[in-house]
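Pasting a structure below so you can have a look.
Removed from the display is one protein chain of the complex; every other protein chain stays in position.
This part shows chain A:
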Amino acid sequence: MTQRVTGQRFRQRKLSTKQNLPILRENEVEPLPDDEASRHIPKVETGVEKGEEIEHHLQAVIASQAVRTAAGKSENVYIPTPEAVDSQLQYPNLYPRKFTQPATYIRFSSTVEDSIGCLYCMNSDDAAFLKVYNQKRGKNIHCSEDEFEQVMNFFEEMSQTKQPYATVDNTPVLPYEDFESEFDETISELARRFAKDIYVHWKNQRLLKGNRMLMPTLKFETNLDTDDSDPYVCFRRREVRQVRKTRGRDAQVTEKIRKLRKELEEARFLMAQVKKREMAQRDQLAIDKQIFEQRAQVKELKRKLSIKADDEELLITQKPPPKPNKIKIDVPNRGVPGLVRPQVSRPDGRILDSDLIYLEDQKAKKDQMIDGFIEENLMKHQKWNVGWVDQTWRPITPPLETAVAKSEFRAVHISSESQLLTPPPSLPEENTGEQGDPMEVDQSEKQIEPRRSARIRYATPPEDIPFQEQDRFRRRLGRGGRIMMDRRGVKRPLDGVEEVECRVADRYKFSGEESEDDQIYPIDWTDNLHIRYRIMIERQGEKQHAQQAAAANRRAIENHNRSASGHLLPPSGSG
């Protein structure tokens, strides 16, 4: 009711926590009626559970504090708690003075399990058993407490891993044999000697406990319905959210971890292998040394007994140095066999050096191919020529008998040797040469196709044109040091067909000194077939002596062929 009155007198504003409030001493404010003092200030809860807020002692203390603040008296009231008293145990014995404080703040990450050694601690029953046991052993080696605990701990842990639900489903205690096969590094050699005897004790203890763990353990969730109401079940897992659908990132992370793990394991394996190897090497060294020493002994003995024998066998058998393995690269068979390509570049544009091809292999293969081809052709030719008289034989066949002296040939004037040496000429020259000069013929021929000159300029063949269609030139040395030019793929322009034809027909009209009645067989020297044939024959020539079997036959035809393939200058009619 007073509130209403005051409310009428002045409207109270709500308390704002952001607003600055004057801080006053008590004497600066008028004392107000009690119930008005804190009105309109929101009641704040204490935070103590309501049921306990009214507890006797808490209220007593709060009341006494109120009294204190009011009266200024210092009378302490405490909430009584059960007392803590000094223990009877000898503290310094249990907790030795081992701690020295480091200068810097302690940083520590070992866990309890890392720090407390063997988890099993023997109880009084164990101690009694051990005492009796050691007495029984008499003068034999006694089992220490540590060893005892080691064994017990091993039994406990092993049965826990082997029978995790022993407490639930009443499984029988594991037999000793199961343990014996599982002994690992956690149980020392010394302790193993007592294991069998301790097992009896352990089994008894387990049976007394219903095959439960001997050390008291906390109760964790077992996923049974009883869990929830069992006050002893504690530290349940918080299933972190629901099972998430595997997101890409998660999968990546797992993948990465898996990979890492795999790599680490591989590294570990490698290290283990290296270690193994080094150990083996060490052993080997030791053995070698032993052998050496024993041999030395043998030597001594031999000398003593003056046995004369070959001492060579006593030398340490020296192993031949390991031969470097020959790396053989299988050269894949490329392209059409039998075709010799001018190996400037290849149609696939690769540089030649990029493939390691053994010359001898390649040569052998080529030779084989060529031989086969030639053999075949020779047979063909023989077949074709059966019953025919070769009229061309005589006039074309060059004299076989003697190597003609250089002087017997006409001197060839080479106007500019460099040009001839580097076919094709970079520029078609204006032909001013005399008629009758053999080289002039060649040049004049080029002159008649001036439109192609641009193409000829290239020093290296363009890559965009297929190999077969490219123009190619070759310089050859003929007998008597003559220089010959072979070309290939040069097409004649269509419009000048007639003219060229007749020119070609008359090409050799005046080139020879021979009589008129000698037949002239016009041959297109630039024809692919002919070029190929010539090449083959040249190769054949190299191989000649190696191929004795077909020699006679071949030689005849070869001569014939050579005449067919011809030279720039048909031989004089001397043959």
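Annotations for the structure displayed:
By definition in this document, contacts are C-beta pairs under 8 Å (C-beta built on N, C-alpha and C of every residue); 3 or more make two chains touch, one makes a residue touch a chain; residues count from 1.
We adopt the following convention: contacts and distances are computed from a predicted model.
For the chain of the complex excluded from view, the name given in UniProt is "Histone acetyltransferase ESA1" [choices: "Adrenodoxin, mitochondrial", "Autophagy protein 5", "Aminotransferase class I/classII large domain-containing protein" or "Histone acetyltransferase ESA1"]. The chain omitted from view is touched by exactly one of A:T100, A:S181, A:N223 or A:S306, namely A:T100.
From the options A:V85, A:V386, A:L477 or A:L529, the residue with contact to the unseen chain in the full assembly is A:V85. Touching residues on chain A toward the chain that is not drawn are 10, 12-13, 15-30, 32, 36-52, 54-58, 61-62, 68-70, 72, 74, 78-89, 91-92, 94-101, 105-113, 115-118, 121-124, 126-127, 145, 149, 167-168, 170, 210, 215-219, 224-226, 229-240, 253.
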